[in-house]
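One protein chain is absent from this view; the other protein chains keep their places.
And then chain A:
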Amino acid sequence: MKKTISKHFFLVVAVLFCSLGLSAQITINGQVTDDAGIGIPSVTVVEKGTVNGIVSDFDGNFQITVKNKNSIIEVSYIGFEKVVMEVGNKTTFNIILKEDIEALDEVVVVGYGSVKKSDLTGSVSSVKMEDIPLKPSNSIDGLLQGQVAGVQVVSPSDNPGAASVIRIRGGSSLRGGNDPLVVVDGFPIGYAGDLKQISPQDIASMEVLKDASASAIYGSRGANGVIMITTKKGAKHTTEVTVSQQNTFSRFNSELNLWRDPVLMAELSNESRVNGGFVPVYIGAEDANGIYYPSTGELKNGAWPYNTRWDDVVFRDPVSNNTNLAIRSQTDKTQFSLSTTYYTNQGVYIDDDYNKLNVNLNIAHKIFDDKVTVGANIIYSKGNRNNNGNLAYWRNPIFPIYEDNNSANDYYLIGAQDYSHPIALTDKRTNKNEFKDFIGSAFVDIQLLPALKLKTQLNYKTGHSVTDYYNPKVYTEDGTFNNGSGGINNWDNDEVVSETFLTFDKTFNEKHKFNAMGGVSYQYNETRASDLKAYDFLNESLGNGNLAAGNPEKQSVSNSLSETVMYSGLGRLNYVYDDKYLATFTVRADGSSKFGSNNQWAYFPSGALGWKLHNEEFIRNLEVFDEFKLRASFGISGNQGISPYLINSRYGQDQYYVNGNWQTTIGPGYVVGQDSQSGKKTWGGIPNPDLKWETTRQFNIGGDFAFFNRRLKVTLDYYNKYTNDLLRERLLSPSSSYDRMWVNDGEIENQGVEVTIDSRIFDKEKWGLNATLLFSKNKNKVVSLGDELASGLNTDALTGMKYEFSGSQVEAFRSIPNILAVGQPINVFYGYKVDGIIQSEAEGLAAGLEGNLAQPGEFKYMDLDENGVINEDDRTIIGNPNPDFIASLNLSANYKNFDMSLFFNGSFGQDIFNTKSFGEPSTMPLRWTQDNATNNYPSLRDGRTVYMSDWYIEKGSFVRLQNFSLGYNLGAEGIAGVKKARIFINGTNLFTITDFKGYDPELGSDGIYWGGYPKLRNWTLGVEFTF
């Protein structure tokens, strides 16, 4: 208080002096330098108490005219200590600015509050959007890629609106979900994956809470880490209008691997059919379905005229557009920000489109002598998606598009059951989705006492989505069987989160700094869905526009409603002693309606210690470290990714025909799935009152180091994450009438190392170069899959290892490639080993194979148990889809008004199961034949039983130039009224170095490559003006 009064007094005096005009104006000049003597550009020099101010030039020189010699000038620049001085009699000033450790000390948002970065004890990474090159991205997922060590962002799909997969420190759950929680301006809006509501342009910063000390404050939702998003607010004392426009042009980054030579295709097909003992197709006759296939001769001599490039028909070079208009302002009392983004995104398939409009408004206003701040954030987004993906670019090129070249609508169909004509589907089928989302929060922030603050925030979110679909009588399978089928699918979600907490912040005796927080939270979520379907349409012209026109006896409706409620209490204590020793303790209690009655409340404590050694005399004396901090933390967080109502008994519903009518039947036991082997229904519905969250105990030790005037910063972390009580389904004895029940059983361990090296390599007057290197290594291990019998685990014949299959069957191999095995990483590949290709029948028989599989040209499977027969007992672990480590390198440079950045991203050591290793146009001609006795490829043989084997496993390591950008900042002087103008060009996915033979090695966590089409390379042109 004393300080402020004296400050105010000083001001008043200054103003008084000014207004009295005690003496004449003086022009002063000078240079601002850092302590190395290098001039600092753009330093603000202001005459205190006036609006009179200028900025220094590139060499740090400035000139300012002040009222008189009693004027006070303030010289300030971000990251340096402010210099305040009276002009006096001097007219030339050489001002040396010292780097301000405290100001460099950015404030980092953590759950329910914020902390100075230097006081952090947990592992929290902060990403300021202004520090990273503007990347054209539809959602926040893309922005995070390569920014934070320990965070893996994988984008397996280029589809419009497709979500990325974000993993923080590896997956710690099998069935409960691995997506981190996302909190936007204090509102926990859900799990990462599909955050289409937030426009990337509106984000100011993102903080990633990685260890339990940081994430345990989110309790039963914190185990997968937390991403805190802060949206942009108005900048101080200005009004800014920003307009930006980006256009993105995309194209495949490699050629498609499709048949261009129908003759070769036909010859190889015939060869394959003959080898398999089937009648060849390309013989100039009708096949079993009555479709005429030309002979290879007809194809060769041109008697058969067609060679359609279906990929040209189906694909396009997509163009996307992103327009943003924002107004932001802040006065002493009020700040507001209004931002509007319109985004359109073309898919690579024709008519596969996406667009959305985002409006983001936030306002805060101070009342009651600035002691109370009230505010609101509102986000509205609305969009459309026309789904026209998965068109048949792989269609047989010997068939034309139209019956008689180019009479539209007269599509050439391959037989009566042709459901893949891409143009027919594009023209006649409907599948579109419209979504609307609203996110609103209102808060009141009250300074009750100088040290005590109360904040209460009420958040509301609602989302609505409608999908319209219609499958016509011809061209679609469902439509053909049902004589036209259509429907409307509605989805609706509401969420309310109300949170109130008190923060106490006080320093005692200048050495004991306390910050304590305590609060409560209430959360309610409701999801409703309904599906209206009709079949058997008389007239198709309305599509699904009039479902009542379908056969009234065949209409079907279904709907669902689910609710969850959660109450929480939470608290945190930060204590700093003498700016050297740090301690943080947090606790959260969550009570959730999803938890069983025997486990309704969960408690999540954490604790962390830190030691700022750079504030110790003996370290300071070394004069090496600008920062030297050690941290250690331990805590417990949870994962409550359970469907609601698993704790309730659940009845099934069916119908029984009595007295000439169908009657509804209801009773215990309902269908929860299908048996993977028999295809028969599996039954559940027995409640588990013991069901609870998954528990993750995480230990973290780390350090933050800075050298050379903070030009080199290094952060190291080691963590060990141990998750138990995994949510799983156990088997029940069949005499119970139930097959499965949800339980907590199983354990997983993740441990890893994260390194961040950040350096300003050159920091010269006119140019600079920064480099950031991230390295993350995570190793996971399935420790337990629960009780062997209750989980129905399989036993590996060779090692006795217990395992279960994970994921779904790959048809071509009639097996599930991934397993969860005790003692192994998640999702390792399981199958046979292949020792080349059999060259003679004798060799095949000697290898333990028989019949067709022992013939020359077949895979030589290895008899691992050496019992003379090849069977299921010869399977073993043949690969691991988890990378050994991931790394990324960000280089950014600036020269005068130019800036440039390069971002390399890499993933190393993972294996890929390439289902397309053989049988594609590029590999089929390399087949084994009598004349080409290769050891690399098998022969072509239709009907071959192919086993999952290591022959299909490839190395998946890659390094990719993920992003390149080049920008130019036009000087503010150039155009009247324009404060800032920037143009830039940005390229993503520019090149990839890899040994992988498929289109792209960036895959989902199961490591299965399905083929498909190449990834897109994107070039974006953008302009941005600030007024």
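Keep in mind that, in the parts below, a residue touches a chain if its C-beta (ideal position, glycine included) is under 8 Å from a C-beta of that chain, and two chains touch if they have at least 3 such contacts; residues count from 1.
The rule is short, and it goes like this: contacts and distances are computed from a predicted model.
Asker: Refer to UniProt and select, among "Allophanate hydrolase", "NADH-quinone oxidoreductase subunit NuoF", "SusD-like starch-binding protein associating with outer membrane" or "Phosphate transport system permease protein PstA", the name of the complex member that is left out.
Answerer: UniProt lists the chain left out of the view as "SusD-like starch-binding protein associating with outer membrane".
Asker: In the whole complex, not just what's shown, which of A:738, A:775 or A:958 touches the removed chain?
Answerer: Per the contact definition at the top, the residue touching the missing chain is A:738.
Asker: Which listed residue, A:204, A:565, A:609 or A:712, touches the chain dropped from view?
Answerer: Within the whole complex, the residue contacting the unshown chain is A:565.
Asker: Using the touch definition up top, pick the residue from A:27, A:621 or A:678 that touches the left-out chain.
Answerer: A:678
Asker: Of the residues A:274, A:327 or A:446, I need the one that contacts the missing chain.
Answerer: A:446
Asker: Using the document's definition of touch, tell me which of A:649, A:795, A:840 or A:936 contacts the absent chain.
Answerer: A:649
Asker: Hey, which chain A residues sit against the chain that's not shown?
Answerer: Given the touch definition above, chain A has residues 446, 448, 454, 456, 498, 500, 502, 519-522, 559-565, 567, 569, 591-593, 597, 600, 644-645, 648-659, 662-670, 677-678, 680-681, 683, 686-688, 731-739, 741, 789-790, 792 touching the missing chain.
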